[in-house]
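Every protein chain but one is kept in place in this view of the complex.
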Amino acid sequence: MSGREAILRRVRGAMKVHAGDTGRAEAVQARLANAPKGVIPARGQLARSERVDLFCKMAAKLSASVERVSASEAVPASVASYLRERNLPAALRMGADPRLVAMPWNQQGALEVKSGASDGNDEVGLSHASGAVAETGTLVMTSGGDNPTTINFLPEHHIVVVDAADIEGDLEAALERLRARFGKGEMPRTVNLISGPSRSGDIEQKIILGAHGPRALHLIVVG
Amino acid sequence: MNDRASKPAAPRVGLFVTCLVDLFRPTVGFAAIKLLEEAGCVVEVPLAQTCCGQPAYNSGDRADTRAMAENTIQAFEHFDFVVAPSGSCAGMLKLHYPDLLKGDAGWEARALAFSDKVHELTSFLVDVCGLTGVAATLGDTVTYHDSCSGLRELGVRAQPRRLLASIEGVRLVEMREADVCCGFGGTFCVKYPDISNAIVTKKTEAIDASGAKTLLAGDLGCLMNMAGKLRRQGSKVEVRHVAEVLAGMTDTPPIAGRG
Partner (left out) sequence: MEITSPAFKQNSAAALADGQLQKALGNVRAGFIDKRRKAIDALPEFEQLRDNARDIKDHALAHLDLYLEAYEAKVLASGGKVHWAESAEDARRIVIDICKSVNARTVTKGKSMITEEIGLNDFLSENGVRPVETDLGEYIIQLRNEHPSHIIAPAVHLNKEQVEADFRRVHTHLPDTRSLEEPEALLDEARTVLREEYFRADVGITGANFLVAETGSSIIVTNEGNGDMTQILPRIHVVMASIEKIVPTLEDAAQILRVLARSATGQEMSVYTTLSTGPRRAGDPDGPEEYHVVLLDNGRSAMLGTEFQDMLRCIRCGACMNHCPVYHAVGGHAYGWVYPGPMGAVLTPSLIGVDKGGQLPNASTFCGRCESVCPMHIPLPKMMRHWREREFERGLNPATQRYGLKLWAFVARRPALYRLATSLTVRALALFGGRRHRFRALPLAGGWTKYRDFPAPEARTFMQLAKEKGLAAKGRAP
């Protein structure tokens, strides 16, 4: 008997059930199909502009820096300022996200824009969020060529563009968006829910930023 | 609570005195009777009571515990209410007896009916009798320790403080971490004396830091543990059961004497 058979048999034996019990199977199918939501905190249940304000406020509490711009055209200039202000080299890594690619990078002539996954030698990475959650100031990032996952973790500074229209009130709503985009029961390789820059409290319980992931997280909220 | 609405005119209360009060501090029992009678109850003390069974229960001896539970239920079930000056004994009777006797055709229903009648003393006075204050006076700074079972099993927290606040001349100060265990834990303090000592030492530090002259609580086990430690440390803080103070019966020397 394989490990699989042995374990399933022991589980069924312990619960005194049979594999063929249709009542149980229906209950499981129903829950998987309907995915009931549960308790959604009131905090994020706001009208759009208040939701965006809440998102910015919660993200800032987590030590992310937050900037708001009115249109995506303003992003390259904003990124260039960020780099200048921190004496960072005028270079960044980003993926093939069409929303990023469409931005007027040529207006920032001095800025070197490298494309693709990060190999660990980038000081600054730029991504576009798939979505965000106002309740906790959380970004939703999905893997793939548009926004390679390595860009979320390897650079020292991570700059993320968030569309105000993509900011949901709660995590459940953000998950529903994923379902709508990828299909029921389907997921990309990695979904990162990111809340602030990396940190550790493992030495004497003192919280220090910049553990293994980025030391700094900068959000540019568009719209 | 709706107990007030369903309470008959002069409720008949069976006092479950608890083995510790019985053996070590009868004053607490008499204070309880005084408080209950002043609140309009008729109090009786069934002779057949002995121990609630916690020591056996917490040592894994269900059989002996059951025997003691059956004895207790039989002695008390005919009263309107069963009141104990102890959160841990009241919790045992109210929550754990039904657990113990679950599934037993004869005793399950009796245990449940009995459980409905069980109350810790101060919560009974406030929540059921509707008592809002007592006539005692005490010119003293006191602090109150929340015994674990009373707090977490029965929700006893505001009631003793409410009654204490009504005492003329008293000043109630809160110690830090008043709701943290004192380290008694019944058999725990003799099975793991070193750990128990570490816990009670933190508790006495908090008591001393509160500035209170008198320590009160609703459970004699906790009180004996804390009093014994305070005396050993040479502290001047005096220790009494909250019932003694509420009933104005403070002639008896404090628990473990004075510093």
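Per-chain residue numbering starts at 1, and chain names A and B are given in the order in which the chains are listed.
Operating definition for what follows: contacts are C-beta pairs under 8 Å (C-beta built on N, C-alpha and C of every residue); 3 or more make two chains touch, one makes a residue touch a chain.
The structure presented is a predicted model; accordingly, all values stated were derived computationally and were not measured.
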Touching the absent chain when the full complex is considered, from B:E44, B:E108, B:D140 or B:E205: B:E44
Touching residue (missing chain; options B:L35, B:A56 or B:A178): B:A56
Touching residues on subunit A - with respect to the absent chain: 2-4, 6-8, 10-12, 14-17, 19, 24-25, 27-28, 31-32, 35-43, 58, 62, 95, 116-118, 120, 135-136, 138, 143-145, 148-150, 152-154, 171-172, 175, 178-179, 185-206, 208, 210-214
Interface residues of subunit B (partner: the chain not displayed): 12, 17, 19, 21-27, 29-30, 33, 43-51, 53, 55-62, 64, 67-68, 71, 78-79, 148-149, 152-153, 180-181, 183-200, 202, 224-225, 227-229, 231-232, 252-253, 255-257
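Here is the rule we go by: only the chains that are shown with their structure count from here on.
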Geometric centre distance via CA averages, subunit B-subunit A, whole Å: 53
